[in-house]
Each structure stands twice: as C-alpha cells, then as structure tokens.
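Note that this complex is displayed minus one protein chain, with the remaining chains in position.
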Amino acid sequence: MYSSTTQIRVRYAETDQMKVVYYGNYATYFEVGRVELLRGLGFTYKAMEDEGIIMPVVQMSLQYIRSAKYDDLLTIVSSIPKLPTDHSITFHQQVLNEAGKLLTTGEVTLYFLEAATYQKLPMPSYLMDVLNPHYV
Amino acid sequence: MYSSTTQIRVRYAETDQMKVVYYGNYATYFEVGRVELLRGLGFTYKAMEDEGIIMPVVQMSLQYIRSAKYDDLLTIVSSIPKLPTDHSITFHQQVLNEAGKLLTTGEVTLYFLEAATYQKLPMPSYLMDVLNPHYV
Amino acid sequence: MYSSTTQIRVRYAETDQMKVVYYGNYATYFEVGRVELLRGLGFTYKAMEDEGIIMPVVQMSLQYIRSAKYDDLLTIVSSIPKLPTDHSITFHQQVLNEAGKLLTTGEVTLYFLEAATYQKLPMPSYLMDVLNPHYV
Partner (left out) sequence: MYSSTTQIRVRYAETDQMKVVYYGNYATYFEVGRVELLRGLGFTYKAMEDEGIIMPVVQMSLQYIRSAKYDDLLTIVSSIPKLPTDHSITFHQQVLNEAGKLLTTGEVTLYFLEAATYQKLPMPSYLMDVLNPHYV
C-alpha cells in the first residue's frame, strides 16, 4: 500500500489554552499529509482543481491519543489502504511526535467530483496508473 | 435525553476556495455547541477549567452531507445520548442550515481530567444533578 | 459618522497557550464587525459578492491594549469615519470586553473591485444612499 510522510512544525496559532494543539487543527495537518502524498506521486491537488476536479471530504474520524505541543516537529504519515473502485478514496493518517510516539490517528474519505456539475467521478487514470504498481 | 441548540453565522475566514466551510472548522462549531449546552444547564466550561477540571477531546467522527456556505445562519444541535458512567462523555452533534437541512453530523467523546495531574475524574456531581432528571 | 456594534463570544479554538485570544484572530473579529455593520444598513456582503463585487483588504493596523480571554463576550464596534470618495473604504474598529474596557483598536482599508476583472469600482450607489444621511 502506498504511504507518504511529511513534517510540520506546530505553530503558536494552532495551540489553545490547554497548551496543546487544538483538536480541530488535526484536520489541517491531515490535509497537508494528503497533499504531500499526491505531490510525492508527481501530482498536485492544485492542478487537479485547475482541471476541474474537486475532492470534498465526506467523512472523517480521529482518535486523540497524546497531545501535540507548541513547536513540536510532527510527522504526518498518510497512506491509501486500498485502491479506489469508485468515486471515493479513503486515507489513513497518523501524527507522530519527534520521539516517534503516536499522537493522533484518523481516517478521511473524500469524493472525486466534477467541479462544474458536482457529478461523481472515478479517480483520474493518471493517479490510478502511478498507484496501481503499489497494490499488486 | 438532554439537547441544546445554538446558532452560528458562517464567517468569511471559515470558508475555503471551494466556496464552502472548510471541513476542519466543524470541530469549532461543535465546540460552540457543547459550550452552549453547558451554559444552558447553568454552568460554563470556563468555570470548570477555573476550578481545575479540563475536558480534552479523545475521539471525534464526522459525516459531511451537505456544505455550509458563507453567511449561512447555522443551527448546532448538541445532545448527550446517555449519562456518563465513568470519566468520559459523548456528545452527538448536528449542523443544520436555515432550510432545516442536515449538513453535518458527528460524535465527540471527551474525558473529565484533573488539570493539575491529568487524572481521570467522574463527571462533576453538579452536572450529574442537573442532567439526571432528563434521563429517567 | 455611521457606527455599528455586534457581539462575539470567544471560542476555545481562538485562544492560544498564552491563555488569551491569538493576535491573528482579531482580523476575523473585525471581519464580523464589518459584515454586521453592512447587515445593519440592510445589505449583506454575501449579496454584494453574488452580484460580482468583492472587497479585498489592502491595509490593516492593530493596537493590542488588553487581552481577550476565553468565553469573554466581546463587543465589536465598527465605524466608517468618512464616506469613500473613490474605490477604497476605511473602517475603524474596536474590541471591548464586558467591563467596557478597550482591548484592541484597528483600522482596515478595503477596495471595491469587480470580481470578474479586478477593476476598481466606486462604492455601490445603494450603499452611498443609505450612508450619506449619516455624514451631513
């Protein structure tokens, strides 16, 4: 299965008065993880949007295990457990701290939609082509 | 079961370039819902923190059904499906638009912790006392 | 001069680990103030955008005098010191706490632009018509 890692430094803006990262901000960390997974494959989500495909999130779940702290250098691990067979794709995502401890784990499901019509689309074939070899 | 509703006007800051509310911002909307549920019971989360109890989120799941748009007046419905029997409490939360359409639904589980020690605590008895009559 | 007030409850998401509202979030509070000023005049910024006019911010300055705290009920005072004579409009904005203490003061200048072409526009005449009586 295809996996990708990227790193993020926790910003002061992302902390709350509990002195940890606000729980809603992991959605943004997960977004960065997915975008960098795509970039690692040679594509950008930006280019997909420019050609008329959008990927709204339809489902997300998160488990908060340990807190991320200000200035932590986090590792975001994003993977695609199985190849999409229709218009939806699910990412498994994890956030780890510098000590390698698992902080947060989650799953995010997105649809491929035609921006102009909101019609469901299959995953673009250029993505399928580069992902396919990782699942045989 | 105890339920509470509050309203939120979507801010420009909360939209993204898909011209809808960014998916991570529902965590904030849910937070407002829970805080206003407590206020409706005669308590504030702020006062709980001031007396040394914190409530970190340990789990969240969301289903995104329809998009919230800029300037929409959203209704947040928050409810506590069952009384806590230990240190954890689960809220069921919904976001509806002005037409009454369900946009987002979710579940959020939080722990009651002693701020100084991170020891798990049962729900404060003053909360149990006001909630109890709603579950008999 | 035309003034408008609106109220905002500080969200947990808006605090940082200094246990005050993060300094960048006042831009959002100011946005809410301006939008509610327009609504009080009988217009919405949303409708302006729908008819093809956008108002990007071109300048902002803020003085941070006292901190806003979690759960504070803030009052945002927004005023238009003088009527626009060209494509730009400047708002004076203040944030006060429940004790009436001034927390933050700022000035924000925005342009009226045609969304399709980014051409500068004068303030829409329907806005000028309702504002004009307040400046004679």
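Note that the chains are named A, B and C in the order they appear, and that numbering of residues resets to 1 at the start of each chain.
FYI, a residue touches a chain if its C-beta (ideal position, glycine included) is under 8 Å from a C-beta of that chain, and two chains touch if they have at least 3 such contacts.
This is a predicted model, so every value here is computed, not measured.
Enquirer: What is the set of subunit C residues that contact the non-displayed chain in the whole complex?
Expert: Interface residues of subunit C facing the absent chain: 17-18, 20, 22-28, 31, 49, 54, 56-64, 67.
Enquirer: I need the residue numbers on subunit B that touch the omitted chain, in ascending order.
Expert: Answer for subunit B: residues 12-13, 15-20, 22, 24, 70 touch the chain left out.
Enquirer: Would you write out the residues of subunit A that touch the absent chain, in ascending order?
Expert: Within subunit A, the residues touching the omitted chain are 9, 11-13, 27-28, 31-32, 35, 44-46, 49, 70-71.
Definition applied: only the chains that are shown with their structure count from here on.
Enquirer: How big is the gap, in whole Å, between where the Cα atoms of subunit A centre and where those of subunit C centre?
Expert: The computed centroid separation for subunit A versus subunit C comes out at 34 Å.
Enquirer: Where in subunit C do residues touch two or more of the other chains?
Expert: Within subunit C, residues 12-13, 70 contact more than one other chain.
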